[in-house]
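One structure coming up, written as structure tokens, with questions to follow.
Now for chain A:
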Amino acid sequence: MTGLFLINILMALAWGAVTGSFTVVNLVFGFVLSTAALYLIREQVGTGKYFRRVGLAIGLAVLFIYELVLSAWRVTMIVIQPKIDLQPGIIAYPLTVDKDFEITMLANLITLTPGTLSVDVSEDRKILYVHCIDVPDPQSTIDDIKNGFERKILEVFR
Partner candidate 1 sequence: MAGSSVSVDISQAMITAPVSAGDWLLVAPSLLTILGGSLCLMTRKNTKAQPKVGLIFLVLLVAANFGLLVRVLDKGVITMVMGNWLPPFGIAFTADALGVTLALVGSIVALCAGIYGSVTIQATERRYGFYPFLLFLMTGVSGAFLTGDIFNLYVWFEVLLISSYGLLVLGNDRLQLDGSVKYGILNLIGTNLFLIATGLLYGMFGTLNMADLAMKVAALESGASGPLATIAALYFLAFAMKAAAFPVNFWLPASYHTPNIVVSAVFAGLLTKVGVYAMIRVFVLLLPGSRDYMADLIAVVAIATMMTGAMGALAQSEVRRVLGYLVIVGIGAMLAGVAVGSILAISGAIFYAVHSIIVMTALYMAAGVMNMLGGSYKLRELGGLYGISPVFAAVFLVLGFAVSGLPPFSGFWPKIMLVDAAFDDGRYLLAGAILVSGFLTTLAIGRVWIFAFWRGGPEGTADGTVIERVVPAPQLTSAGIWIPLGVLTALVIYLGLQPEWMLQLVTRGASGVVEPFGYVRSVFGGL
Partner candidate 2 sequence: MTPASLDLTILAVLAPFAAAAIAPFLTSIFRQNAAWVLAAVPAAIFYHFTGYIAPVSEGQTFTPALEWAPSYGINLSFYIDGLSTLFALLISGIGTLIILYAGGYLNGHPQQGRFFSFLFLFMGAMLGLVTGNNLITLFIFWELTSITSFLLIGFDHLRAASRRAAIQALVVTGGGGLSLLAAFILIIGATGEIEMSSLLSNPDVIKDSGLYLPIFILVMGGAFTKSAQFPFHFWLPNAMEAPTPVSAFLHSATMVKAGVYLLMRMHPLLGETELWTTVLPLFGGATLLVGTILAIRQTDLKLMLAYTTVASLGLLVMLVGTSWEKALEGAVLYLLAHSLFKGALFMVAGVIDHETGTRDITKLGGLRGSMPITFAAAGLAALSMCGLPPFIGFIAKEVMYEGTWTMGPGALWVTATAVLGNAMMLVIAAAIAIKPFFGPKVDTPKHAHDGPVLLIAGPVVLALVGLAAALFTHFTGEFFIGPMLSSLTGSTMNVSLHLYPTYISAPLILSVTTVALGIVLYWQLDRLRAIIASVLRAIGWGPDKGFDQFVSGIVAFSTVFTRLVQAGKMQTYMMLIFGFTAAAVLVPLFTAGGMPDMPAMPVYAFYEWGILLIAFLGLVAVLIAKTRLTAIVSLGIQGFAVALIFMLFGAPDLSFTQFMVETLSVVILALVMTRLNLAPRDHRSPASAIVTGAIAAGVGVGIALTLMAITQQPFDSRLSDFFTAYSRTIAHGRNIVNVIIVDFRGFDTLGEIAVVVLTGLCVLALIRIKTKPDNDTPDESAAVEALSKPVEAR
Partner candidate 3 sequence: MRTIIFRTIAPYLAALMILFSIFVLLRGHNEPGGGFIGGLIAASALAIYGIACGVAAVRRSIVVHPMNLAAFGLFIAALAGVPSLFLRQSFMTSQWLSFHFFDVDVDLSTPMVFDIGVYFVVVGAISSIALALEERESD
Partner candidate 4 sequence: METGLSVLIGLFFAVSVYLMLSKQLVRMLLGIAILGNAVNLMIFTAGRLTREVPPLIPLELYTPNVATANPLPQALVLTAIVISFSFFAFLLVLTFRAYQELGTDDANEMRIAEPIDEPAPPQGY
């Protein structure tokens, strides 16, 4: 329940940010509103370690942006070369993380990583299918992810 409360506070702050005034009234108002908003999604919101999760979410956001810039640059390089010569492929990535939130996080990170795009998660949540724009060697790509994002996420959420 505390987690819910914290989320609530955060959303109130978000409200403050969006409206651009952090006055007491506005924040209280924002709190009320976000309560209402959360009420709508109450079913999906269990309890959990929101605190850390939120703190690290910000960190991950930064990571996102960094990776995004990088991958965008790669794509640029690819599309502006006169002759596009790639070996695209869809690889099966064995997941270590198993929580929905973590899987989601990882999938999005992967999508925003150079040349990879999460297509699907297997029913048993063991495999993440990733489309790669250029995979001469699948295993190396898998390893990159394993040692890259997935570890980070495990650090963050375990």
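Everything below uses one rule, namely that a residue touches a chain if its C-beta (ideal position, glycine included) is under 8 Å from a C-beta of that chain, and two chains touch if they have at least 3 such contacts; residues count from 1.
Here is how the candidates were picked: all candidates are chains of the complex that A comes from, given by their letters.
Worth saying up front: this structure is predicted, and the values here are computed from it rather than measured.
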> In the complex, what candidate makes contact with chain A, out of 1, 2, 3 or 4?
Replying inline: 3
> What does chain A use to touch candidate 3 in their complex?
Replying inline: 11, 14-15, 18-19, 21, 23-26, 30, 33-34, 36-45, 100-101, 103-104, 107-108, 118, 120-121, 125
